[in-house]
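With one protein chain held back, the other chains of the complex are shown just where they sit.
Chain nomenclature is as follows: A and B, assigned in order of appearance, with residue numbering initiated at 1 for each chain independently.
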Amino acid sequence: MALLDIQKVSMHFGGLKAIQDLDFTMEPGEIRGLIGPNGAGKTTLYNVISGVYIPTYGRFYFKGKDITKLRPHATAKLGIIRTFQSTTLFKHFTVLRNVMVGCHLNSHYSFFGSLFGTPASLRHERENEQKAMQILEFLGLGKLKDELAINLPHGHQRALGIAIAMAAEPVLLMLDEPVTGMNPEESAIMMKLIRKIRERGVTILLIEHDMKVVMGVCEKITVLNFGEKIAEGTPEEIQKNPDVHEAYLGGEHYVA
Amino acid sequence: MNDQSKAISRRGAWRFVLLWIVGIAILLAFPFIIAQERYVLHVAIVVFFNICLATSMWLIWSLGFVSFAHAGFMGVGAYTSALLLIRLGLPLWVGVWAGALVGGVLALVVSLPLMRTRAVYFFMASWAVGEVIKRIFAYYRGFFGGWEGLFKIRPPRLGPIDFANRTAYYYLALVLMVLIVLAVYRLNKTRTGWIFWSLHEAEILSSHVGIHALKYKAGAFAIASTMAAMTGALFAHYHGYINPKSFDIWTSEFALVHIIVGGLSTVAGPVLGASILTIIDELLRPTEFYRIIIFGVILILTVLFLPGGLESIPKRLRLRLWKLPEDKDTRKSIFSVFGKGRK
Partner (left out) sequence: MTVQLLVQMTMTGVTLGLIYGLIAIGLTLIFGVMRIIQYAHGEIYMLGAYILYYWFDVLKLPYWAGFVVSALVIFFFGAGLQLLLFRPLHGKEMLYSLAVSLALIFIISSAGLIFFRPVGRGISSFVTGQIQIAGAEWTYERMVIAGISLVLILALWFLLQRTKIGLAMRAVAEDPETAGLQGINNRRIHWIAMGLGSALAAMAGCLFGTLMWILPSMGFLATIKAFMIVIMGGLGSVPGALVGGFILGFIDSFLTTLATSEMAYIFGFIVIFVILVFKPSGLFGQEWE
């Protein structure tokens, strides 16, 4: 059974057709690329999947369950976790605290327990902290745990965004331009990281403009333009596809 | 954690507890320190009420909202308790809990549509709620006493203690204040507090990691409004007389001023702000309208020159005088007894 099954979904904002009649499926364990020119509808699709928007038409299913109308906290509970293009972080919290908030779903929390400071709740907080540290170490951010998120350099902020997403223990991880602003070494590290995350059993969807990364790490790629799917296939197939070339104005973005 | 830091945190923990104990001891002994001087006790009671209102309003602020309906809920508690006494002869002991219940339920009901509005609209919408509540009290003269209000709201007795005695009421108000400050402090310091602040910082991100924004916003709003209602009940039985004007937007606005001047980061803020400004207000009472002007000036000066509020003064002094490095996540100052600072 497909992990994510999107059937004929359209997202209209008044007259603007951001997504038009999209069919899109993902199998468990794959690393899928989602590319297209700016404004093609990629981030809008994330917003529809995570539940920020409810699609104008169509339905979509996660593990067979209809999640069309679910809001972000509900889709997060099911394991659909995403990152954001702009630095969406808890800016005035420390790095460690950022990730600990991300752990919320998967740690025990009892309102009265925490209010009265029961031993159980204290234990849960310690476990939370340990989990968060593990994730920070995994991403190489361990030493920065007490820095305020707002003080981090851009690359580390990106990594923190991914750390928070990982803390929520995703089944489907949707990354939104994770390597923007990174140099080639950093991008290579990110590619390795993505593979490492997949090894943990996470299915990954990746929006990215850096074609080297997309072609290098994705097994299958879906191309959007003006809200519609114009191509889908392996990296080799996509590179040869004339429609895709046209969409990107002559294929300048490609690395052979 | 190595052994040295464990030792330090143990010492730190002792410092916390000691400070709280000393503080509470002073408050308990206070009436006798001032030889039960009636006027001073009155001011103290008003200070306690204002601390309750400011602290509960700060709870709502920790999620990023300013509720101008706050005074309205205070009124709900006041009128509920007053009416239970006047019409059914039930004392404050019943009234305060009834007021809490009515206030809490009403707040939950109101919060569902209210919390769907965004920041700018929220303050207007909450103002509208408060205004409607006040006008209902004013409109139904038969039931609520209209603009004239309700009289003869007598304080209760408990065994041999008659709470018409000001010293006795002082302790009653003290108990409520300590409970409210303690509750808000605990909520803020623990996981719940981090959830609130995460909604304040970045609601989108919080929802996407599974935090149900509406649930927490409604919950915090209901808890804070319940606290305001309980304060209202005690307010009613202390003054013996209430009218709709006591629960209008000015009261909410003054609570907001208390929080801003006191500081927005920790519970210390509303406590300090409410205490000091209430005392200043009392001292300036003879000057009538001029005192409101002075309040305005204090508020502007605070926002422009001391944005962290009064609670940030110790930190600033330490930075200036002793050039001590700033602790990033925690404000280690005397006010750290009130928990970690967030901004």
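Simple rule for what comes next: a contact is a pair of C-beta atoms (placed from the backbone, for glycine too) under 8 Å apart; a residue touches a chain by one contact, two chains touch by 3 or more.
Only a predicted model underlies this, so the values are computations on that prediction, with no experimental measurement involved.
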Absent chain's touching partners (shown only) are B
If the hidden chain were put back, which of B:W14, B:Y39, B:W93 or B:Y121 would touch it?
B:Y121
Given that one chain is not shown, which residue among B:A100, B:I260 or B:L310 touches it?
B:I260
For chain B, the residues touching the chain missing from this view
61, 66, 116-121, 123-124, 128, 131-132, 135, 139, 253, 256-257, 260, 264, 289-290, 292-293, 295-297, 299-300, 303-304, 307
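To be clear about the criterion, only the chains that are shown with their structure count from here on.
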Of all residues in chain B, those that touch chain A in their complex
183, 186-187, 190-192, 194-195, 197-198, 201-202, 204-213, 328-329, 342-343
Using the touch definition from the top, list the residues of chain A that touch chain B in their complex.
50, 52, 71-73, 76-77, 81-82, 84, 88-94, 97, 100-102, 104-105, 109, 111, 114-117, 121, 125, 146-148, 164-165, 167-168
